[in-house]
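The complex appears here minus one protein chain, its other protein chains still in place.
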Amino acid sequence: MKNVIEVKNLTKEYKELKAVDNLSFAVQEGEILGLLGPNGSGKSTTINCILSLLNFSEGSIKIFGKEMKPDAYDIKKDIGVVFQDVAVFEELSVYDNIDYFCGLYIKDKRVRKKYVEEAIQLVGLEEFKNFFPKKLSGGLLRRLNIACGIAHKPKLIFLDEPTVAVDPQSRNNILDGIKMLRDRGATIIYTTHYMEEVEILCDRVIILDKGKIIASGTNAEVKALASIEEKVSVEAIDLDKKYIDEIKKFKNVDEVIYNNNILFIRYKKGKNNLDTLLDYLKEEHIKYNKIYSERPTLNDVFLELTGKELRD
Amino acid sequence: MFIHNFKYALKTLFRNKMLIFWTFAFPIILGTFFNMAFSDIEKSEKLDIIDIAIVETDEFKNNEIFKESFKELSNKKNKDRLFNTKYVEESEAKELLKSNKITGYLLLKDTPKVVVTTSGINETILKYVTEEIKQTEKIVENLAQSEIKKEVEKKNYNIDYDQIYNKVLEITKDSDANIKNITSHNLSYTMIEFYTLIAMACLYGGILGMVAINQNLANMSSNGKRVSVAPTSKGKLILSSVLASYITQLIGIFLLFIYTIFALKVDYGNNLALVILLATVGSFAGLSLGVAVACLFKANDNVKTGIVISITMFGCFLSGMMGITMKYIIDKNIPIINKLNPANMITDGFYSLYYYDTLDRFYFNVVSLLIFAFLMIAISMFSLRRQKYDSI
Partner (left out) sequence: MLKRELKVNLKSFIIWTVLLIGMFLVVFLVYPSIVNSNNIEMMDEMMKMFPSEMLKAFNMDLSTIDSAFGWLKTEGFIFVLLVVGCYCSILGSTILLKEESDHTIEYLNSLPITRNKIVISKVLCGLFYIVLMIFLLTIFNYIGLSFSGKFDHKQYFLLSITPIFSSIVIFFFCLLLSTFTHKNKRILGMSLGVVFISYILYTLSSLSKEVEFLKYISIFTLADIRHVILNTSINPVMIVMSVILSTLFFILALVRYNKKELL
């Protein structure tokens, strides 16, 4: 599979800090790459450098095998971008906004009309075609924002935190739309600090912190970087301390916390941890109401690697 | 792509209520108030021919400039005639003044002296005209002397008197205009204020020019970012947006003309076509100023708006639009400032239609405005070439 984007040793410095520090990665054709990281980690800066909107101090950027420049129109015609800020004209209706931005890529009026209608359908704005942006809710506005960025059916799409401050219905709609775009053959770079979205959408993920890559790979590969295997929560009322001390001695147990009648156990690598726990609870006739088990999340990986949460 | 962007730029401008108010409605509202305010003044202003006497001293008889100037200003066939002049002895002049048969008399000996008994408009006109002619005489003398000296130093004894004469003519034209400015029967305060109104309306184009640029700059708006990543030449996008802004501006100016001519019955005289030409070029200059500010200054929208307004206001202030004295102070003492000031180029162009018989000065102002505009556009295009940002 060929690389659509190749970033090598990208560095972007401001006076006081390095926003992007010697970043290198590649994006393969047809995949959805997630760029994950807290605020200020360099996600948007990286995107802006790749799109030739920002100067950078060092490094090289190639898209479709060619050097990316501000006037590389042959590359730009196949790129679609959905920025974090809603970028639409207040004075134009939904239809006109999409038509305008699509028109910067597609000259043919008939083709453009077809594309605009399809984009409106993709984001579910058929009922709102003649509405003006100020009449739309936040979620609908985001959908319009996306439609403006992808109406021209680009091969490479950048989505920079497209679901910020969006209602759940709109968010699901957006995520479904993105999957559809991928199914149609687009390569997608998706930046977010919502790990759940990355887990649903992305084939590969890169985690950034302070301008550097701290982890990359598929979801499973990145999660495997976490030194914990499993997290278990048990609702057990008035659990005696002696039981807690016993559980602490179990094999593979990393940490045990009992607070507000919830027993929380973190397991390091190992199998059948939950079975062992359940057997013990049964043996000791410990009453419990609910029990949860979850695998490590990307947030856990990030927390381990940096000591911070992804969403601060 | 050009037509596509142009069409949408026009649409967004016409749907922007604030811009539409400033471009279309505000000048018309202002014009209405001007009309109400100045119509009374117009009715009361009538200038009479002033009765004066000139003492026929030898110095006066030998002074061609004074002699010819007063002859022309007293000529019954001259539509801009100011004086009814008697040429008398000094004693007779004193007698005429004492019996109030004349406003004042001119006594030219070593220096010209105007003798009056009271102060008033007519007395002031006489003094002013005398001073103006005296200044012209000085300049002409100095000019002739320096030109001749230059030729002699070059050892060129075939002096081009025609060239010197033409230069003298230029100076006397200026002097003529200054005199007419003060005393002409054609002087109309309403016209001056309407010309000022048109000039200000032209300069509002700066805001429209700025809007056209901000929409297309990645560091100025989210829309600008989106447009910057599109495969469309920035030059085309900006030109089409600027053209849309210019056309919007022109529509506003033409609506103003239609309203002032048909509703307010303002008479622009035989020069209407030239007035419209100047307004068109002036609008372009105003627009280009806004474009340049938007391209050159790295600041947010509000700061840039403030800069355009400050520069425009300062220019209007220096050209006398906000008061009466500044223009004269600047023109007399630091004329170069107003020669570079687009606000002054516009108003001076209008005044020159009124006060000059030829259109040289008018076209000079038109060409100056065009040069100014193209310079602003060139600077803007240069600063936008292949632009990438350090921060957006």
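By written order: A and B. Residues from 1 in each chain.
By definition in this document, a residue touches a chain if its C-beta (ideal position, glycine included) is under 8 Å from a C-beta of that chain, and two chains touch if they have at least 3 such contacts.
Quick caveat: nothing in here was measured; it's all calculated off a predicted structure.
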Chains on display which the left-out chain touches in the complete complex: B
Omitted-chain contact residue, chosen from B:T118, B:N270 or B:N333: B:N333
Among B:L277, B:I309, B:L359 or B:I379, the residue in touch with the chain that has been omitted: B:I309
Which of B:F14, B:F38 or B:F364 contacts the chain that the document leaves out: B:F38
Chain not shown: contacting residue from B:I3, B:M18 or B:A273: B:M18
Chain not shown, touching residues in chain B: 18-19, 21-22, 26, 30, 33-34, 36-41, 44-45, 121, 124-125, 127-128, 131, 182, 189, 301-303, 305-306, 309-310, 313-314, 317, 322-326, 328-330, 332-334
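Assume only the chains that are shown with their structure count from here on.
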Averaged-CA centre spacing for the pair chain B and chain A, given as whole angstrom: 61
Chain A-touching residues of chain B, taken from the complex the two chains share: 1, 4-5, 8, 11-12, 15-16, 218, 221-223, 225-233, 386-392
Chain B partner contacts - residues on chain A that touch it in the complex: 14, 48, 51-55, 69-71, 73-77, 79, 81, 83, 85-89, 91-92, 96, 100-101, 103-105, 107, 148-149
